[in-house]
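Okay, structure first, notes after.
With one protein chain withheld, the remaining protein chains of the complex are depicted in position.
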Amino acid sequence: MPDTDHRLYLLAGAALFVIGFYSLLVQAHLLRRIMALNVMGSGVFLVFIALAAQTPGPIPDPVPHAMVLTGIVVSVCATGLALALADRVLAATGRVELGDDEDAAASSDATPVASDARKEKPAA
Amino acid sequence: MMLQVFDWILLLVIVLLAWRSLNDRDLFRAVIKFIALGLLIAVAWVRLRAPDVALAEAAVGSGLTGALILSALVRMRRREGAAARTQREDPE
Partner (left out) sequence: MMRRLLLGILSLALLAALSWAVLSLPAKPTGLTEASLAKLPESGVTNPVTAVLLNYRGYDTLLEVGVLLLAIVGVWSLRRGEWPANDLRDRPLLQSLLRVVLPLLMLAAGYLLWIGGFAPGGAFQGGALLGGALVLAMLGGRGRRVLNHERLLRAGLVLGALVFAAVCAVTMLLTGGLLQYPPGSGGTWIMAIESAALISIGLTLGLLYLGGRPTDTTPPSPPAHPTKHA
């Protein structure tokens, strides 16, 4: 297999990481942030496996495969725990976004918490 | 040659789908695109000669994570709906 294939996958992995990173910083909704973290993880795994696939010969390097396998399982555990924590945040504070109020108002899935809406109306 | 074209298309769709999935207006559609992204990444693993990782990614990385987030989304919507209803019932 020519070299260009694997370099393409390496670049795609870097792109996925940066897309997840940007979305993590910009999005306010907790679920979107959790998805962004998962996408960042997938980008890293793509780089790992593309590096492993570069070995000449029929069998690719098994050590990065094992590491990515571990990484996928840890990723899903972290997602499960993060979702439970997000549910606790919603129960405790009534809103599911982190970040300043302007971010929350800018995103289209802002939770209309009644007290915040009453505060924002005279200011608008 | 055909395989290279396939690689190009696959990776282009993966990157675009990742962008659209994380920046979609509707959260439900975003989660569905996230599940589709996971499946395409599983295809990428197969292309990179990593079948063990492809099995795990398709089952756990895409399917289970997507199901987790979807169930959390539904739970949150229900909880927000209940909170909004109790707010409205309070005498203002």
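Chains here go by letter, A and B, matching the order in which they are written, and residues are numbered from 1 within each.
Operating definition for what follows: contacts are C-beta pairs under 8 Å (C-beta built on N, C-alpha and C of every residue); 3 or more make two chains touch, one makes a residue touch a chain.
As the structure is a computational prediction, the values presented were derived from the model and not from experiment.
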item: Chains in view touching the one left out; value: A, B
item: Contacting the left-out chain in the complete assembly, out of B:10, B:27, B:48 or B:68; value: B:68
item: Residues of chain B in contact with the chain not shown; value: 51-52, 55-56, 59-60, 63-64, 67-68, 71-72, 75
item: Footprint left on chain A by the chain that the document does not show; value: 3, 7, 10-11, 13-15, 17-18, 21-22, 25-26, 47, 51-52, 54-57, 59-67, 69-70, 73-74, 76-78, 80-81, 83-85, 87-88
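Here, only the chains that are shown with their structure count from here on.
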item: Chain A and chain B: spacing of chain centres that average the CA atoms, whole Å; value: 10
item: Interface residues, chain A side, partner chain B - complex; value: 2, 4-6, 8-9, 11-12, 15-16, 19-20, 23, 27, 29, 31-32, 34-36, 38-39, 42, 45-46, 49-50, 52-53, 60, 65, 68-69, 72-73, 75-76, 79-80, 83, 86-87, 90-91, 94, 96, 108-109, 111-115
item: Chain B residues touching chain A - in the complex, by the definition given at the top; value: 3-4, 7-8, 11, 14-15, 18-19, 21-23, 25-27, 30-31, 34, 37-38, 41, 44-45, 48-50, 52-53, 56-57, 60-61, 64-65, 68-69, 72-73, 75-76, 79-80, 83-84, 87-88
